[in-house]
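Just one protein chain is left out here, and the rest sit where they should.
Now for subunit A:
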Amino acid sequence: MNDFNGLGPYKLDVLKEVGNIGAGNAATALSRLLDKPVDMAVPKVSLLPFEEIAEIVGGAEQTVIAVFLRVEGEAPGNMFFIIEEPSAKRMMHRLLSLEIREQEGYSEMELSALCEIGNILAGSYLSSLADFTGLSMMPTVPSAALDMAGAILSYGLLQFGEMGDSALLIETAFLEGRDMLEGHFFLIPDPGSFNKIFLALGVTSE
């Protein structure tokens, strides 16, 4: 089995580039949808203990909106698109001209729209990755949930659970300045997928 602790700086840089290309395309797609410029942070690649992963989006109990898809194909993995609550409402308003309702919770219509946004963004993330690596990667039909960050993210960590207490993930934050829309992309390739990605990109052992 791979020892992810042993990934050198070069391989981590390669994974960052993977995140950069994928999220860059997704940010462009989002910017088109919103008709506003969207900024994106430099992707972070980190091997994090399960406990700390939810901290990125505000802790295990933080309520977030998440769109989850499973990536199938040659390099399977899990993908999350996570938006904090106020941002999600603003995004809905912008895209669908839906009224921002004060009450908690989301209507079927809103959740379905969020799913579709997740679908578009994940699709552009994955198709650029597939082009870049030459590996086939297909998203499954997305599923959206409004819940605690810990409960949601732990779902993407099960494959890692079988082999350790930490997971390697590629995280990219993006924001749309004026409305302070903030979201996160998480790509958590299955443990066995990393070698395939490295091989496909011609990265051999250091």
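Basically, contacts are C-beta pairs under 8 Å (C-beta built on N, C-alpha and C of every residue); 3 or more make two chains touch, one makes a residue touch a chain; residues count from 1.
Just so it is clear, contacts and distances are computed from a predicted model.
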Omitted chain (choose from "DNA repair exonuclease", "MHYT domain-containing protein, NO-binding membrane sensor", "Probable chemoreceptor glutamine deamidase CheD" or "TctA family transporter") - UniProt protein name: "Probable chemoreceptor glutamine deamidase CheD"
Selected residue (touches chain absent from view) among A:A145, A:L175 or A:V203: A:A145
Full-complex contact with the absent chain, from A:G8, A:P86 or A:G161: A:G161
Interface residues of subunit A (partner: the chain not displayed): 1, 50-51, 54, 59-61, 63, 68, 70, 105, 140-141, 143, 145-155, 157-159, 161-165
